[in-house]
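I have a structure here, written as C-alpha cells, and I will follow up with some questions on it.
Here the complex is missing a single protein chain, while all its other protein chains stay put.
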Amino acid sequence: MDNTGRSESSRVEAFSDGIFAIATTLLVLQVAVKDPASVKNGADAWSQLGGIWASYDAYVVSFLVIGIMWLNHHTVFGYVARVDRGLLVLNLLLLLVVAALPFPTGLVSDWLRIPGAGKVAVAVFSGFMVAHAFTFQSLWWWLTRTGHLFDSRVDVAAARALRVRFAVGTVVYPLLFGLSFVSPVATLGLHGAMALYYAFNQLPIPLNPGAEADDEAVVSA
Amino acid sequence: MDNTGRSESSRVEAFSDGIFAIATTLLVLQVAVKDPASVKNGADAWSQLGGIWASYDAYVVSFLVIGIMWLNHHTVFGYVARVDRGLLVLNLLLLLVVAALPFPTGLVSDWLRIPGAGKVAVAVFSGFMVAHAFTFQSLWWWLTRTGHLFDSRVDVAAARALRVRFAVGTVVYPLLFGLSFVSPVATLGLHGAMALYYAFNQLPIPLNPGAEADDEAVVSA
Amino acid sequence: MDNTGRSESSRVEAFSDGIFAIATTLLVLQVAVKDPASVKNGADAWSQLGGIWASYDAYVVSFLVIGIMWLNHHTVFGYVARVDRGLLVLNLLLLLVVAALPFPTGLVSDWLRIPGAGKVAVAVFSGFMVAHAFTFQSLWWWLTRTGHLFDSRVDVAAARALRVRFAVGTVVYPLLFGLSFVSPVATLGLHGAMALYYAFNQLPIPLNPGAEADDEAVVSA
Partner (left out) sequence: MDNTGRSESSRVEAFSDGIFAIATTLLVLQVAVKDPASVKNGADAWSQLGGIWASYDAYVVSFLVIGIMWLNHHTVFGYVARVDRGLLVLNLLLLLVVAALPFPTGLVSDWLRIPGAGKVAVAVFSGFMVAHAFTFQSLWWWLTRTGHLFDSRVDVAAARALRVRFAVGTVVYPLLFGLSFVSPVATLGLHGAMALYYAFNQLPIPLNPGAEADDEAVVSA
C-alpha cells in the first residue's frame, strides 16, 4: 500500500528536503553588489566585488551549515520507519528554523564589517544555530522515547544512550553565541569549521547485531 | 505500471508538496531589516532588529499555517488512490491560494504596527484563510461525492458524513476576518493558535473495519 | 534496476515538476504594493491594494497558465517510458520558457494599466505562450516520430495523427499575440479562459485496444 509508515516517512523526507534545498538556494539572493548601476569600468567592478567579501563568507558558511544539517536530518530519517503527529510537529519546528536561515545570513552579509553591528549579526546567526540544535535534539529525544518509530534495525536502547552525545550542539552553540560578542569573524569561521567537522564525523546510529546485510551500504557512509 | 492511479496521485502530491515547500520558504524573504546600510554600530543593529517584530510574528504564524495546511493536505491525499480532472483542477485552485500566501504575509509584516493599515493587512490575511478553507472544503466535497477516488480502506459514507466537521474552517475563518477590524494582533495570534490546535487535533479519516493491518502506522499518527 | 528507461523518465518528470512548481510560486513575488512604507492608515492601505489590481490579474492568469502547462506535460510524460537525448534537450528548451514566465508576468503587473505599455507587456506575455506552444509541439513531434519512447499502451500511429490537434496552440497563440495590440486586458482574459478550457478538455492520448486494465484510472482523468 501507498500509505504504510514507510511511505509516510518518505513523504515527510521529501517535503523536508524541499525546504532544505530551497533555503539553501535562497542564500545566494543575499550575495549582490551594492550599487551595480554606478559601475563605469573594470576597476569599479573589482572594487564592488571586493567590497562584499562578507557576503561570500556568509554564503559559504551558511551553505555548509544547512548542507550538514540536511545530511544529519537525512541520516536520522533513514532509520525512521513510521511517523506520528509529535514527530511531524517537531520536524515542522525544525524546518521553521531552517527556512529562516537566509535572514541571519543576510544580516551577516550586511553587517559583518561594521564593528558593533557585526557582533549583533553573528550573535543572531548563532542564536539560530542554538534553536536548530534544540529542535534537532528534541526530535532525537522524541524518536528515542517513542522507540517504535525507528525501523527494526535500530538498537533503541543504545540510541537513547546517545542522547548525551547528540546534546553536544546544545552546549557548543550557546558558547558560540557568547563568542560572537568577542570576535564575530572568528565565530563565523568556527561555525564553518564545526560544519566541516560534522561532515566527516557523524554520530553513528546504533544498530542491532542482527540487522540485515543489505544495510551495510548505509553503515559504511 | 508507472501510470496507475496510485502513481498519478503520487505525482500530484509531489507537485503540491513542491508548491507548499517553496511558498513556505519564500516567507522568509519578507523578513528583512528596513535600512541595513544605515547601521553604524551595535545599538543601531538591535534597534533595526527590534523594529521589525511584526515580521517575526507574520513569519511564524504563516509558517505554522502553511505547515498545517500541508499536513492536512498530506493526510487527505494519503487516502487518495486515483485522481480525476475535477480533483486536479480543485487542487490547482487550492495551490493558487497557498502559493499566494507570501503576499498577505508581507502586508502583515509591513503594516501590523500601523493602526488602520494593520487591520487591513490582517483582514486580507484572514481573507486568504477563508479562500483556503473553501477550496479545501471543495476538494473534500469532491472526494466524498465521487467516492471511487479514495482507496479501498476509506469508509466513503462516513467520510461524507464528516463534511460538516470539515466545514468548521469555512465558518471560523470568516469570523476571524471580521475580528481583524477589531484587533489585528489578537486575530493574528488566533490564526497561530488554530494552526497549533489543528496540528494536534486532526480530523481522522474514517476507515472500513476490514482495512488492512499495514495501515495502522498511519492511523496512529 | 534503478536505471531503466522508466526510472529515467521519472527523474526527468521530477526535475520538470520542480521547475514548474518553483516558477509558479515565484509569480507571487511580482504581487507587491508599490510603496508600503508610505501607508499611514487604513484608507492608504486599501488604496495601495486597489492600485495593483493588474498584479492580481497577472498572478491568477499566469498561475492557471503554468498550472495547465504542468497538467499537459504531466499527462504526456505519464505515457513516456524511455527518454533519449533529443527528448531531454527539447524538454530543457520547454523548461527554459516555463522558468522565464515570472518575467512577462511582472511586465503585465507593472504596465497593464499604462495605455501603450500594457499592449507591449501583454504582447511579450503572448510571445512566451507562442514559444511554449512551439516547444511543446516539438516535444510531441519528437515522441511521435521516434515512437519507441512511449510505453506499450500508446497507439503510436494514432498519436502521430493527433499532431494537427496538438498544433492548435501554435495557431491560436500567435493570434493572441496580435490581439494584444488591440486590447491587452481582453487578451489577458482570453489567456485565462484558454487555460480553463484546456483544464477541462484535454486531448486524450490514444491507447491500444489491448492496454492493460490497470490503466483505466489514468484514462478516466
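Couple of notes before you dig in:
First chain written, first letter: the chains are A, B and C, and each begins at residue 1.
In the analysis below, a contact is a pair of C-beta atoms (placed from the backbone, for glycine too) under 8 Å apart; a residue touches a chain by one contact, two chains touch by 3 or more.
Fair warning: this is a prediction, and the values are worked out from it, not measured in the lab.
In the entire assembly, the chain absent from the figure touches the shown chains A, C.
If you put the missing chain back, the residues of chain A touching it would be 6, 9-10, 13-14, 17-18, 20-22, 24-29, 31-33, 36-37, 39-46, 49, 59-60, 63-64, 67, 70-71, 74, 78-79, 81, 151, 153, 199-200, 202, 212, 214-215, 217-218, 220-221.
The set of chain C residues touching the chain not shown comprises 1-5, 7-8, 11, 14-15, 18-19, 22-23, 26, 29, 34, 81-85, 88-89, 92, 95-96, 99-103, 106-107, 110-111, 114-117, 119-121, 124.
FYI, only the chains that are shown with their structure count from here on.
If the chains shown are joined wherever they touch, the resulting network is a simple chain of contacts running from one end to the other without closing.
Chain B and chain C touch with mostly distinct residues; of the residue numbers seen at this interface, under half occur in both copies.
Averaged C-alpha coordinates put the centre of chain A at 35 Å from the centre of chain C. With centres taken as mean Cα positions, chain C sits 25 Å from chain B.
For chain B, the set of residues that touch two or more other chains comprises 6, 14, 18, 22, 26, 29, 81.
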